[in-house]
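Heads up, one of the protein chains got dropped from this complex, but the rest are sitting where they should.
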Amino acid sequence: MGRLARSATREVTGRDIDPTKIMAEVADRDAGGTVVFIGTVRRTSEVGNVDAMEYQAYAKMAEKGLRRIEAEVREKWPVRQVSMVHREGLLKVGEVSVVVAVSSEHRAEAFEACRYAIDRIKTTLPLWKREKIKGKNRWVEGSPIKK
Amino acid sequence: MGRLARSATREVTGRDIDPTKIMAEVADRDAGGTVVFIGTVRRTSEVGNVDAMEYQAYAKMAEKGLRRIEAEVREKWPVRQVSMVHREGLLKVGEVSVVVAVSSEHRAEAFEACRYAIDRIKTTLPLWKREKIKGKNRWVEGSPIKK
Amino acid sequence: MGSVTVLYFAGARDAVGKKREVVRLDGLSTAGDFLDRLLRDYPRLRPMKATIRLSVNQEVVDASAPVADGDEIGVLPPVAGG
Partner (left out) sequence: MGSVTVLYFAGARDAVGKKREVVRLDGLSTAGDFLDRLLRDYPRLRPMKATIRLSVNQEVVDASAPVADGDEIGVLPPVAGG
């Protein structure tokens, strides 16, 4: 795993995500700033109010992708710790779908690295979501997966 | 308080900060993204390893400033909830000195608003910190306070 | 000869009606040729032709990438995680 910290999470999980746990994993005595992104299922979509959101993942490939994204982040910024987790399965409105936490000496890198990581998660990982609205299912329109 | 949410924190406190509490305050069913910044006391400073950091605040003015910063954020971005807290008193390495949490429909605004808020906290609020290194005290060099 | 395991996701899974299957290569050797065969075999995949991407052993590949016996191929509609 090279420079990847052993205790950090980089997984796709079917269980509830605890943002506090992910945040705790990036604690570091040499970090002055930590930025955490938490994605949650939003009530409103383009076509109405959502009852639930079903996340589907190609988990093995997505977990490889999380490790690749961490390596990209470490290539670009001198961050201390990175931890990332994405849900699969059926989520209710308000539930946590993804958490990215990055700690670094200074805050600028933590903000940039965290934002980069979630952008890459959304565009380069094999993850899909399907809105449940009034008993109907609709795959949320995305973009062709990028390398 | 106008558009300010009643349950959110905007204070300077002498007690331990619980980032989980601040994060929970910005939970919102119409938010898809939440960004949290957590500042912690870093072990290393320009002049050696820090034993502790003493934060001093002009609390009344700083709390006014937090409310002003929230108003600025809401003027600039359509965010859902904002919560901010800053410590005063003596902190050990690794302890939390500041937390800013912002939720919004989409993640771009949450990142931009959170970063703006912490930048404004650092440049426009009457807050100071003094490093304790080997029994000596040194005020951390800052910049003249901005409006 | 040889065969590959194909995994279908999201709208592609709905269109094909299965999550996975083992497919014989029958001499096909590139990802592009393999996708063309899937589109021929599964007409309901054709509307996704422009936006579907393939992975080979969990890496997104171009049409010219090789496919070989034992590979795991993912059929990936546009993604929308987060």
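As written, the chains take the letters A, B and C, and residue 1 is the first residue of each chain.
The rule we apply is simple: contacts are C-beta pairs under 8 Å (C-beta built on N, C-alpha and C of every residue); 3 or more make two chains touch, one makes a residue touch a chain.
Owing to the predicted nature of the structure, the values given are computational and were not obtained by experimental measurement.
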With the full complex in mind, choose from B:60, B:76 or B:92 the residue touching the hidden chain. B:60
In the full complex, chain B touches the hidden chain through residues 39, 55-58, 60-62, 64, 86, 97-98, 118, 121-130, 139-147
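One rule holds for everything that comes next: only the chains that are shown with their structure count from here on.
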Looking at C-alpha means, what's the farthest chain from chain C? B
Of all the chains shown, whose C-alpha centre falls nearest the centre of every protein C-alpha atom combined? A
Determine the centre-to-centre distance between chain B and chain C, using the mean Cα coordinates as centres, and give it in whole Å. 48
Where chain A and chain C are represented by their mean Cα positions, the distance between them in whole Å: 25
At which residue positions does chain B touch at least two other chains? 107
Mind pulling the chain C residues that touch 2 or more other chains? 82
